[in-house]
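What you see is the complex with one protein chain gone and the rest in place.
Residue numbering begins at 1 within each chain, and the chains themselves are lettered A, B, C and D in the order written.
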Amino acid sequence: MSPPGLVLRHASLTFGDRPLFQALQARFDAGSWTCLLGRSGSGKSSLLRMIASLRLPDNHHLDLQTSDGIPLAGRVAWMAQQDLLVPWQRVAGNVMLSAHWQGRPTAADRRRAEHLLAQVGLADKADRWPDELSGGQRQRIALARTLFADASVVLMDEPFSAVDAITRLELHDLASRLLADRTVLMVTHDPLEALRLADRILILQGEPARLVSISVPPGDRPRSLDDSELQRRQAELVTQLRETDDA
Amino acid sequence: MSPPGLVLRHASLTFGDRPLFQALQARFDAGSWTCLLGRSGSGKSSLLRMIASLRLPDNHHLDLQTSDGIPLAGRVAWMAQQDLLVPWQRVAGNVMLSAHWQGRPTAADRRRAEHLLAQVGLADKADRWPDELSGGQRQRIALARTLFADASVVLMDEPFSAVDAITRLELHDLASRLLADRTVLMVTHDPLEALRLADRILILQGEPARLVSISVPPGDRPRSLDDSELQRRQAELVTQLRETDDA
Amino acid sequence: MPERALLKRLVRPLLALVTIVAIWQLVLTLTGVPRYILPSPMAVGRALIDQRGLLAHHAGITAIEIVAGLIGGILLGLTTALALARFRALRRTLLPLLLISQAIPLFALAPILMLWLGYGLGPKILMAMVIIYFPVASTGYDGLRQTPQGWLDLAQTFGLTRRQRLLKVQLPAALPSLASGLRMAASAAPIGAVIGEWVGSSQGLGYLMLNANARLQIDLMFAALVVLVAFAVLLYFGVDAALRLAMPWHHDRVESEP
Amino acid sequence: MPERALLKRLVRPLLALVTIVAIWQLVLTLTGVPRYILPSPMAVGRALIDQRGLLAHHAGITAIEIVAGLIGGILLGLTTALALARFRALRRTLLPLLLISQAIPLFALAPILMLWLGYGLGPKILMAMVIIYFPVASTGYDGLRQTPQGWLDLAQTFGLTRRQRLLKVQLPAALPSLASGLRMAASAAPIGAVIGEWVGSSQGLGYLMLNANARLQIDLMFAALVVLVAFAVLLYFGVDAALRLAMPWHHDRVESEP
Partner (left out) sequence: QEADDDLAPQMIPLSVMLDWYVNPVHAPIIIAKQRGLFEKRGLDVDIQAPADPSVPPKLVAAGRIDLAVSYQPQLHLQVDQGLPIVRVGTLIATPLNALLVRADSGIEDISQLKGKKIGYSVGGVEEVLLSAMLEHNGLSLDDVEMVNVNFSLTPALISEKVDGVTGAFRNFEPAQMKQEGVEGKAFYIEEQGVPSYDELIFVANRETLDEHRDADRRFMDAIGEATSWIINHPDDAWQSFIAYDPSLDTPLNAAAWKATLPRFALRPAALDSKRYREFEAFLLERGQIKAQSTISRLAVDLNAP
């Protein structure tokens, strides 16, 4: 099942009487990885919620088209900015939460959950309660839960914000591998991360916000950190983030 | 009132039968800014909790001495990894939460809270409820709350993890200014951040973990990003983080 | 609230009322319960109108008892919850006492209460208080002891005393749980007052009901019952509205869904 | 639990017991309540021993009613809470009905119940159920409608049906709140059964109490009361322990503090 591309049109969102964005357009190619950057409070998380058709207060509107014409519902995995672990399931149970909630996890589900846990480096925590974990560990469980869903469209909201630099690099590799041919939209605040992982970088900025597209370095993702091109672009991207902000 | 230096001795912490660290030693000079790095789950947050004498499950022990011999209690501000905003106070109320909880905020408290809110870029949100904020905005409120406390020892657990790169730089400036002569211990996952802000960098690593001290670039903090020395050290630090991990 | 919305909110309760009356009439018709056991809604309606003066008089007395009992019971229940949460030593001693206060049928205490408090409003208010007390104390205590750890930690670094922590941190955090108990207490208050009146009185809806029952004026008894039920329903929704006002930050998530 | 800890847990309840008996005796001595209104703990103790056969027989009947009522009430209350949370249209219609069920004094329903259900165990179990029902339904519903939005969002992206969401997400999230209601229900169950017995019966603790009261065997009445209270306390702590087992992830934060 090949992942759909997405076309967004007339996206608008207003909280109170302040429009966050109006008539926003964007297209996400099938199987591509898009990183979304922008100032804190610019509406990145809200945009992800809109695409996932989650509840938003106040006025919002979105025309969403999929490249295959089939509605998105049921094909989206969403990783929120908070980890949203449920306290009444142990770690392994949280990883296969979708299986638990939709019925009963099968033996295959269990194996897959354990495998994913091992891959995010938490094999030994499978039987712990979530409240015995550190912040970064919780975030990795949430990531594993998102990967477990095996959806063709994946929306991730700052998925690596709470882990250390090394773990983060490892998770980049893992996510790149497991989400290789999915349509991914990921919010991040780390320019380097965006440059490593993205096929396309979008910046949400201005009032009301527009989407500014930024070119990425060539090469397969995840791109190596040593790539001098990457380093150069990072500085450029930061300047870009700052400049358009002042404009 | 000048801030105390801290000396840690015989710090040990065990969850279940797995010691996280044993006989850990460290000294934090009066008025210095220390950044603590380390793998996810290595015990950074727990160490901060121990210094703040907060509850920890299982076995832990710490000999803590202050340079002025006065106990630390009442002089510590702690910013947790979660924002810990209370839903029943509006944003301004959350900033001056200590005043609310200790009695009644004075007019001066209110002015200071408003000023801090403006400095973290959220002046217009003062009358909102916390659940109307984005993740990064919540984190900035928590930062403002910590700065409001005006304590001489400040413990911060990944205080800038949820804000964008530009805001982060602004907050670095703000924190550096407001905490100029405080004894600060800050957990971070961002090597660049540590190199910009720290007088001293400590890495918690190994099993059981030791504290490895890393030298920082010369110059006044916050150091400029353009500093080529900074860039060089960042790569070095990452290598260091990775190397000792493999060792 | 715009008028349309208010109107809309009123439609369903009215519908509920009609449903209840319809079910009532249906039960009568289907089971053929004799009217000296369950009178028709019509008969009760007539009694409500014909005896409105009598009903209003007794309802007024009961209303005073309810309000006084509600205030007293909530204060006492809250105090108990706070004391239980504050003093560890109290818990295993006071909690069983609290439970016992619930498990004793009031009729067993009636002579004792009368002996001590006589026949005035006192014992009735006390009974209403006893009934209201428990849900408030119980849910309040449950809420107080479930404060998320993070806030307690924050309180500790702020150097709060236990007392400050209790009142400034645990109490507001317990409000949603406490609200649950308050709603329950509100709907139980009228019956508390009525039971108090059974202990001995010469006025109030409870007196009227027993009296009417003893004389087989079942219409009148049910008319008094209707007034009592109206009190309970109004109190519940009143307290619910008050709680919403008192917790502007608190949303019923699923409720407000489309 | 190690034996020492168990012992330690038993000390305080025993202390509570001693306190209660001491207060009881003190009240007697201070106020000089005559013994035919409030007998001495000693006299009640003697009645407990002398009449243990009689008490055990009636207590057995009541115990059956309590257990059946508890199970029925909890099931019914939970079903109501789920139905209220699930079907929006039900809320404004069913909720008032639920409130009314609480506001009606049981004695008013007694003849109707008797007419339909006769004098067997049925009406007593039903009474116990009615009493238990409300706290369970009320706290359950309150818990169900306060599920944190994030989990509901997650459920939506998992494509859960409303029914799945209710049972797999809202229900476990409501457990702490529901537990509060279950504890309350447990301590109220005995009195429900006893009230049922007053409606009409020929055995059970409630029957025994009424009879003993009428014959002025106040010692025996209070002995029955003591058994009843013991039921309530045991049930409360039993349900509390069961809930702890059922929610291994749930800690009372402040409770376990040093």
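Following the convention adopted for this analysis, a residue touches a chain if its C-beta (ideal position, glycine included) is under 8 Å from a C-beta of that chain, and two chains touch if they have at least 3 such contacts.
Note that the coordinates shown come from a computational prediction; the quantities given were computed from them, not determined experimentally.
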Chains in view touching the one left out: C, D
Touch criterion as defined above, residue of D:Arg88, D:Arg215 or D:Arg244 at the omitted chain: D:Arg215
Among C:Ala81, C:Leu182 or C:Leu210, residue touching the chain not depicted: C:Leu210
Touching residues (missing chain, whole complex) on chain C: 34, 36-37, 51, 54, 107, 110-111, 114-115, 118-119, 197-200, 202, 207, 210-217, 220
Absent chain, residues of chain D that touch it: 33-37, 107, 110-111, 114-115, 118-119, 198-202, 207, 210-211, 213-218
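Everything that follows uses one rule, which is that only the chains that are shown with their structure count from here on.
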For chain C, residues that touch 2 or more chains besides their own: 149, 152, 257
Multi-partner residues of chain A (at least 2 other chains): 55, 82
Parts of chain D lying in touch with chain C, wherever the complex brings them together: 12-13, 15-17, 19-20, 31, 33, 37-38, 85, 88, 91-97, 99-100, 102-105, 107-108, 111-112, 115-116, 134-135, 138-139, 142-149, 152, 170, 176-177, 179-181, 183-184, 187-188, 190-191, 194-195, 206, 209, 213, 221-222, 225, 228-229, 231-233, 236, 252-255
Residue numbers on chain A that touch chain D, as the complex places them: 49, 52-55, 73-74, 76-78, 80, 82, 84, 86-88, 97-98, 100-102, 129-131, 149
Of chain A, residues touching chain B in the complex: 15, 37-41, 44-46, 81-82, 132-137, 140, 157-158, 161-168, 189-191, 225, 231, 238, 241-242, 245
